[in-house]
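Here the complex is missing a single protein chain, while all its other protein chains stay put.
Chain lettering (A and B) follows the sequence in which the chains are written, and residue indices restart at 1 in each chain.
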Amino acid sequence: MTIILTSLVFAALLGAILALIIGTAAKAFAVESDPRIETVTDMLPGANCGGCGYAGCADFAKAIVEGVAPPSGCPVAPASDSARIAEYLGITSEEKEKMVAVVRCSGSISVTVRSPYNGVQDCRSAVLVAGGAKGCDYGCLGLASCARACPFNAIEIRDGLAVVHPELCVGCGKCVDICPKNLIVLVPASVDVHVYCNSPEKGAAKRKVCKTACIGCRKCVKASDNEEQMLIDGFLIATNYDNPPLPDLVEKAACPTTALRLASKHAAGEYEGVSK
Amino acid sequence: MPEETTASIQLPDAKKLVVSNSPHIRGGETISNIMGHVLIALAPAAAAALFFFGLAALEVMVLCTVGCVAVEEIWNKCAGRKPTWKDGSAALTGLLLAMNLSAGAPWWICLLGALLAIGLGKQIFGGLGFNPFNPALVARVALLIGFPQLMTSWVVPQAGKFMACDALTGATPLGASGAAVSSIHNLFIGNVGGCLGETSAVALIIGGIYLLMKKLIKWQVPAAFIGTVALISAVVHFFNPEMTQPPLYHILAGGLLIGAFFMATDMVTSPMTANGALIFGFGCGLITSVIRIWGGYPEGVSFSILFMNALTPLIDRSTIGKPFGYIRVKKEG
Partner (left out) sequence: MSNKPRKFKGGIHPYDSKALSAAKAVVNAPLLDKYTVIVHQNIGAPPELLVKKGDAVKKGALLAKAAGFVSVPLHAPTSGTVTAIDKCAGPTGISVPSIEITADGEDEWGFPFEPIADWQSAEPADLKQRVWDAGIVGMGGAGFPAHVKLSPQKPVDTLILNGAECEPYLTADHRLMLEQAEEVVLGAAILARILGLEAAIIGVENNKPDAIEALSKVAGKYNIKVQGLPVNYPQGAEKQLIYALAGREVPIGGLPMDVGCVVQNVASAVAVADAVVKGLPSIERITTVTGEPLVNPGNWRFRLGTPISKAIELAGGVKVQPAKLLLGGPMMGFAQSSLDVTVMKNTSGILLIPAEEVSQYTSEPCIRCGRCVECCPMGILPATISQAVENERFDLAAQLNVLACIECGSCSYVCPSHRPLNQHFKRAKAEIMAARRKEQKK
């Protein structure tokens, strides 16, 4: 019995002494920091994706409290959360438009000319070998570097083509940096009409290597309200994101190669096997 | 007018041409054929074990080998990886593990050893190429520490009798007191007690020569290992003959030969540079001699190899030297 008692007393005493030491140390060596930083960090999503441009949520919180960054700079947090942070800190914050990523290529394996490739299964390494062994020098290689980089699993590789699911994408921009062909752009989430081609080559040359390339026929330009909604750059047409067309343009224009698509339908796979 | 029938000229189909980075040709070696050659090199020693210890030896070897392959494949399945038994490394580890066990080892020791060797020694690190320690030795040392009595009782050899032998236990040549237990002749041909792989020196030497000729191992490792042990035991024996046996005895007895030719030379866990291999062999020899002569265990080969395995990355980095054309920055003043 005495053994148990002695052990208990000893353990309690030891615990108390250690607690005293740690407590004193915590007070004496405490780092001065604004307590609001911790609160703001908790208010942020905690994904640590780096989409704000800072090294994680805690770093971003510090920047917000210091007044260097706006609360709306977080692409993951919904607008209501950014507003809460702004309210807590007593600052005003503008709404930032939600951006999503778009992979501007529709050249899956079934519609493009490709050579068998043997080597490192990574787009950044494959591009060093014959440009990735794809007939089109500008197209998506489909080796999933972007899909692996996405912290939110928003990119799917379907039939050798990277497809972004806009409902999952938060616009952090990690995929944009990774793609060696610079195929991915961040666009306003509200725009659904895009041209899924990135090659500036002549239309006939493009068609030889990809059935769904944009051949620059300009049917979409004519079908649009001609208010500069579609921008022309030689044989490549692109959506004007400052003055975007309405989704009904896709049906009106009847793009001969299905390079003009709705992002939502493209993500759902509704353009597979449609091209002639 | 005779019609010319020219055979049509065939052009290659461009769509089937494979594109890859250079080089586009390869040398003939693959992992499986390297492992295959090492297994062939072990064959004489395995045959000798069968000859001296009979069916019990066969049981141990089969259980260990099959056990190792099974553990690896079950692990791969559970981890969602592709099967890797075809590269032969698990089978080789199994056979080497068997060589480290006595003929009297019970079946559950063999299977436990397989689990430790492949599970703890290899797969947990990521599989082939990622393990820092020699898997067979990890298992042996773990078993030795966990079951010391079982792992240090040896079977007396009965040459030529192929029946499962009774567990007639006897001492190993190195013995606890360091006194000579067997004659040099017996050590050489293998008529001594001990692990399956520690007995027949001549079979191991034949295997070692095969490995050296096929350039499958670096000669620096066995040369430095055996040389260091010989040198240290020679020096100690010269000054104090009571303390230890003469060098030839040290070389032929215990696990030195199998350790030097088959265990220390395991590619994954030994240095890649030639100078590094020399340092590695020297270190193994040094530690083995120290443990054998002054240490508590009669055999030091396993511990020394594991210890040097830990130092391998450091040895590699320090012995690569400077690349061709390195510009030496001259210190000012």
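Keep in mind that, in the parts below, a contact is a pair of C-beta atoms (placed from the backbone, for glycine too) under 8 Å apart; a residue touches a chain by one contact, two chains touch by 3 or more.
Owing to the predicted nature of the structure, the values given are computational and were not obtained by experimental measurement.
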Displayed chains in contact with the omitted chain are A, B
Given A:Asp59, A:Asp81, A:Asp137 or A:Glu272, the correct residue touching the omitted chain is A:Asp137
Missing-chain contact, candidates A:Asn118, A:Asn182 or A:Ser264, resolves to A:Asn118
Out of B:Leu17, B:Ile124 or B:Ile209, the sole contact with the unshown chain comes from B:Leu17
Touching the unshown chain, chain B contributes residues 8-14, 16-27, 29-31, 33-34, 87, 126-130, 218, 267-274, 316, 320-327
The missing chain sits against chain A at residues 115, 118-122, 124-125, 128-133, 137, 201, 205
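The criterion applied here is as follows: only the chains that are shown with their structure count from here on.
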So, in whole Å, the Cα centroid of chain A is separated from that of chain B by 50
Chain A residues touching chain B in their complex are 113, 115-119, 128-130, 133
Per the touch rule, the chain B residues reaching chain A in their complex are 14-21
